[in-house]
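Take a look at the following structure, please.
Only a part of the assembly is drawn; its chains keep their places, and the rest are absent.
In order of appearance the chains are A and B, and numbering begins at 1 in each one.
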Amino acid sequence: MSEFLQNAWYVAGWTHELDQNRTLARTIADYPLVFYRAAGEAVVCLLDRCPHRFAPLSMGRIEGDDLRCGYHGLRFGPDGVCRENPHGGMSKALRVRAFPVIERHRLLWVWTGEPDLADSAHIPELPFIDRAPEASFISGYVPTAANYLLMVDNILDLTHADYLHPESLGGGSMTRSTASIESMPRDSLRVTWIANDEPPLPIMRMNFPEPGARIDMWTEVQWWPSGVMTLITGGTPAGQPRSAGMNVQAVHIMTPATQSSTHYFYSNTRSFATDNVAVTENIAKALRFAFEQQDKPMIEGQQARIGSADLLSLHPALQRSDGPSTRARRILTRLVTEEADKPPQNRESASAATANP
Amino acid sequence: MSEFLQNAWYVAGWTHELDQNRTLARTIADYPLVFYRAAGEAVVCLLDRCPHRFAPLSMGRIEGDDLRCGYHGLRFGPDGVCRENPHGGMSKALRVRAFPVIERHRLLWVWTGEPDLADSAHIPELPFIDRAPEASFISGYVPTAANYLLMVDNILDLTHADYLHPESLGGGSMTRSTASIESMPRDSLRVTWIANDEPPLPIMRMNFPEPGARIDMWTEVQWWPSGVMTLITGGTPAGQPRSAGMNVQAVHIMTPATQSSTHYFYSNTRSFATDNVAVTENIAKALRFAFEQQDKPMIEGQQARIGSADLLSLHPALQRSDGPSTRARRILTRLVTEEADKPPQNRESASAATANP
């Protein structure tokens, strides 16, 4: 898979990463992009390359709703059209590509495909982020030197937690479960793992402190083709209804930067101790360790051994637990192929977009 | 433009960079070169690669007029001919290419082309460097990760000062000026900007301290194809003759190291307060900030977005202010093409020169 899906809402960052009066430069699916907050509060996303001489617009100045290039002073509006050219008249060439961008669920979403198809109704619904009290909301960003699909695979095969995170997120129960996969709307997949009558995961022991406690656990991951995943996991005393137990609601978002680098955004909130900041800090610490010190080096090591080859071309000895990730990759391949086969009228590829019109 | 002009005097460094008894290794136009000062005071320049086993001669020892390889002890004279071979007889192969090199105007000039054509009369005249009192002479070196032509463009379009250096070198007057361009001898160009009845530039305010002062300003850049540029700028109370005002004399020299890296040498001297070291230090600080913290990151960012493509192939939306740089690039393309079309008898390309004869 060498091309990225174009018609997709990619997550470009947490909204709190976007300071007033400061641009944010981030490469998404090979597009160098600049984000800023206009005077009217709306977020703007432009190709981060002045059409005059290709200076990074992110090194420029926000002026009201506009962004002025810091090199020779051309000023561009939120639509990418030049509003002021200190050096002469206007022309069609004095335009930088603007990308549809939306703030929702505390995240920045950017659409890299045909603007006409950018329907914000297609953004995955993440209501638990909006509902989360500040005191129990955790979010993080882990830039990783690996292809984003290896990062997606990591979440779609949660058995890895039993071996890579045994002291926090794993305990063997994922391996003992079988994943069931359902097709969902918008080429999404839902994967469910059920593990009944198990000891609680280490990170759940505060919820089930009695020695020898046994619980029923459920874990549900929903994946969307843009690399967005929700992960809901919970536990309840064995035999009890879920409402008698606890659960955690998380996102794991793997946005491609380039073919060999990924923006990994995660969040975590929960059904218990929602105003207990000490609990939040403990969980945040455990997650940061698991994602930064365990997942990241393992997947970067995996990427180093794969090199620039396509994973499947190397004939991995796939297991039953690879079912969800294999199915997700197949969907993505189909979607990318469909985009390539039916080039829409005004579709621009990443390389075309980085040249001027 | 993928090849460098060969028949040119490139600036390789400031003479004060060349310590007695220490070699200086510097890549110029893709040639790895070693410079040293012979016992007789003359500067020597050799290809920095022993013909025996390609060790860097710059890691060797200066012995009188000669340079001895630090690996196996072959000794080479200033003409590149082996003077002593501890391991056997002499042969034609025991010779390293020597490059014509001259010290002039406090700079080291090296000729990468046909030795027979190396006429030191073709070195640009920079008399203001020779005349400058030590107390008011500033010089600097900024290695930059960008193609040298982007660095040349930066000086040939001084409107950038209005946006990139507004607190020191810019004030809007360059943008309000129009550049006039003249052809000069030796494929040189002179660009003149006139801006009358303007507020003084921030860096000139010590010269025109009265509130609301208005001055007439002139700026003159001369460019030579080897990347050498002089920049003379001055101001005088509006309507007064130039002799009633002040001026500054500078060089901005952009020597290609490789296609993606440049040796940027600059100097600055002036007509006022020439024995005031405190003024010199203030100006030096402002220039260092402008060139190292503003120009360098902007142009490196520009280079990163251009990648290995030729600038013009990307169809930049050129403005009137790009006139001088466009014309300079055109001259250079013609000169490089002429060299390629008429290969002289003893012309060696960079790659041939790095192989042994």
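Going forward, contacts are C-beta pairs under 8 Å (C-beta built on N, C-alpha and C of every residue); 3 or more make two chains touch, one makes a residue touch a chain.
This structure is a prediction, so every number in the text was calculated from the model and none was measured.
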Complete complex - number of sequence copies, 2 represented: 3
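Quick note on the criterion: only the chains that are shown with their structure count from here on.
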Between chain A and chain B, centroid-to-centroid distance (C-alpha), Å: 46
In the complex with chain B, residue positions of chain A that touch it: 32, 48-49, 51-56, 59, 68-73, 85-88, 91, 93-94, 354-356
Sites on chain B touched by chain A in the complex: 153, 157, 159-160, 162-164, 175, 297-298, 301-302, 304-306, 311, 314-322
